[in-house]
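Note that one protein chain is taken out, while the other chains of the complex remain in position.
Residue numbering begins at 1 within each chain, and the chains themselves are lettered A, B and C in the order written.
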Amino acid sequence: MINKLLIIIGIIGMLLILLPILVNFQSPTNLSALAEEYVRGSVNDLKSPNVVTSVVVTYRGLDTLGEVTVLFLATLGVGFLLENKKNKSTQRTVSENIRTTSSFLVSLIMVLGIYIFTHGHLSPGGGFQGGVVIASGFLLLILSDLDFKISHAILRFVESISGLVYVLIGLIGLVLTIGFLNPAILPLGKYGDLFSAGAIPLIYSLIGLKVGSELTNIIATMGSDRSSESVVKEER
Amino acid sequence: MNSLIIIGLGVIMIAAAIFTIYQKSIVSAIISAGVISLLASVIYLILGSPDVAMTEASIGSALTTVVFLYALNRMRKEKKDDK
Amino acid sequence: MIETLILGFILLLIGLYAMLSQKNIIKIILGFSIADTGVHIIIVSLGYLKGRRAPILDSAVDIANSVKEVVDPIPSALVLTAIVIGLATTALMLVFAAELHKRKASFSIDDYKELKW
Partner (left out) sequence: MVNPLYLIIISLMAGFVLPLLDRVNRKLSLATFIGVLLANTVITGFWMHGFIQADLGTLSFSTAGFTAPLSINFQLGILEAFVLLAINLIGLLTGIYLLKKFNESPLAGMILFIMVVMGANGLILTRDLFNAFVFMEILSISTIAIITLKRTNESLSSGFKYMLASGIASIFFLLGVVFIYFFSGSLNLDFININFTDYRLIAVYMVAIALLIELKMFPVNGWALDVYESTDAGVATIISVINSTAIAFMFYKIMPLLPSNFLYIFGIIGALTYLMSNLMGLKQENARRLLGYSSIGQMGLLLASIIFTAGLEPVLRIMIVGGFFLNHLIAKTGLFWISGLIKKEKLKDWRVIRSNKSLMIMFGIFIFALSGFPPFAGFWAKWEFVKSLLAGQNILIIALILLGSLFEVIYMFRWFIQTVKGEYKEDELSIMPSGKVILTTLLGTLGFGLGILIMKNYYGFNFLFTLPILSLLFIYLIDFLPAKIKGIMSLGGLAYYGYYLYTLVQFENPIQILFGVIFLVGSGVNLISTLNRSEISKGFYGLLMMMIFSFGSLLIARSYLEFFLSWELMTIASFLLILRGKNAQKASLMYMIFSIAGAYLMMVGFGFAPELIGSSALITGLTYVQLPLISIILLALGFMIKSGVLGVHVWLPEAHAEAEADVSSFISAILLKAGIWGFLLVAISVVWNAPQFDVYYWMGWLGVFTALVGAFLASFQEDAKRLLAYSSMSQVGYIIAAISMLSHLGWVSAFYLSLNHMMFKSALFIAIAGVYYRTHTRNMYEMGGLIKKMPLSFISVLISIIAVSGVPPLSGFGSKWLMYSSFIERGWYLQAAVLFFASAVSFLYLYRLIHTIFLGQAKYEHKDVKEAPVWFIIPQYIFIGAIMVLSTFPNLLIKPLSAMASQYFNSNIVIDGYNVYSSYGHWNGNLIMLVTMGVFIVPLFFLILFIGKITKVKQFNIVYAAERPESPQTTHVAHNMYAHYRKALGGWGKPRIWDFWHGSAEWAHTMGDFFRRIYSGNGQTYLLHIILFFVVVFFLGV
């Protein structure tokens, strides 16, 4: 009872603390100086129409690298905690129709995913969204095709290599002394083209691959069954 | 117009959030939490952030829900194994 | 936009309330997820400027005058990162929950207090 009361007090207190922000909130009429620079710079310096992409991949590229790392860590953590020993098949069956349809769908989904992350600098979306789309394609495969086994080795390979190349691209910038993760290591190209904005599409593609493989890894790890024997063994 | 849409969406989202808390069935709760994310992505679109909208729709609503369901599935299965 | 800001705060508080009051560990994690969504909505609302459009400078935008036409790209960029991190956190929480459940077969957080004082 006291507990409930304290919870209510806590939440109301939070509300009281946050309220002044709402009361004093004024929707800004102008961009902040920093945002203006980003908007201008995205066009002039990076030749990337999608300002958000410019910010994510270039200006705040270190954040994005960190973000990829967080996801990587989560993948590791999930794998570390679950430590799958072997997969046990379940008694579910899937009709042949679904299997065929889904394999057709999967190829479409994959193409979509790749499209999203290669066009990250031109249109909404990018590596993360594309990566998720690819992961969802694999998810569909896992759900529909029981015999489908994702090779963790391949996933890990893709994950590692894309991550490594991502860091290496950054490193090239550092070695060329133009800055870590500077996309200008590749020609900036013509504004609005697919192959423009320097290394942004490349980086976003790598992010897409990495995120896709990481998420697939998470799903595959969590979805796979644990053999009940191992549970019994550990409890002893 | 936008305000009206947002208020409408907001009411649904808050209702879904409350539903998530008080729903006995965990699966329904997970789904309704996914709905919140999905509606949030609509809001992002209205707020001029299509990138965020895409991300929220794919990660926040779809993937998170899948992960939740998988985790739940794992737990349920173990319960069965125990019995 | 103030409406979405309010919505974000409400979701945040509902999420926190769920984390504090629900005994089921899955629901606690759901609470976190809702609170996280609330935070994301708050961030995006802060970057919104009335009547402006997405910061994608394609042919529909007057590039020379772009700073007067688009919303703030920074909060969007931050939220992108935050969403992915949120997913990572949620996934890890769920795995912990699953592993805990494996050992005690209980969903209640009250059953996991071996260590105290």
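Everything that follows uses one rule, which is that contacts are C-beta pairs under 8 Å (C-beta built on N, C-alpha and C of every residue); 3 or more make two chains touch, one makes a residue touch a chain.
What you are looking at is a predicted structure, and each value in this text was computed from that prediction instead of being measured.
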{"item": "Displayed partners of the chain not shown (whole complex)", "value": "A, C"}
{"item": "Per the touch definition above, residue among A:P49, A:G79, A:P201 or A:G223 touching the missing chain", "value": "A:G79"}
{"item": "Identified contact with the non-displayed chain, of C:M1, C:I14, C:L30 or C:I43", "value": "C:I43"}
{"item": "Where the unshown chain meets chain A, residue by residue", "value": "3, 6-7, 9-11, 13-14, 16-18, 20-21, 23-24, 32-34, 37-38, 41, 45, 58-63, 65-67, 69-70, 72-74, 76-77, 79-81, 83, 153, 156-157, 159-161, 163-164, 167-168, 170-171, 173-174, 178-184"}
{"item": "Touch list for chain C against the chain that is not drawn", "value": "12, 16, 19-20, 23, 25, 28, 32, 35-36, 39, 42-43, 46, 74-75, 78, 81-82, 85, 88-89, 92-93, 96-97, 99-100, 103-104, 109-110, 112-117"}
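Following the convention adopted for this analysis, only the chains that are shown with their structure count from here on.
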{"item": "Topology of the chain contact graph, where touching chains are joined (line, ring, star, complete, other)", "value": "complete"}
{"item": "Distance from chain B to chain A - Cα centre to Cα centre, in angstrom", "value": "18"}
{"item": "Distance from chain C to chain B - Cα centre to Cα centre, in angstrom", "value": "11"}
{"item": "Numbers and ranges of chain A residues touching at least 2 other chains", "value": "50, 52, 124, 128, 218, 222, 226, 231"}
{"item": "Chain B: positions in contact with at least two other chains", "value": "49-51, 55, 59, 63, 67, 71, 74, 78"}
{"item": "Interfacial residue positions of chain B with respect to chain A in the complex", "value": "49-51, 53-55, 58-59, 62-63, 66-67, 70-71, 73-74, 77-78, 81"}
{"item": "Partner chain B, residues of chain A touching it in the complex", "value": "50, 52-53, 116, 124-126, 128-129, 132-133, 135-136, 139, 215, 218-219, 222-223, 225-226, 228, 231"}
{"item": "Residues on chain C engaged by chain B in the complex (per definition of touch)", "value": "1, 3-4, 6-7, 10-11, 14-15, 17-18, 21-22, 24, 26-27, 29-31, 33-34, 37, 40-41, 44-45, 47-48, 52-56, 70-71, 75-76, 79-80, 83-84, 86-87, 90-91, 94-95, 97-98, 101-102, 105, 107"}
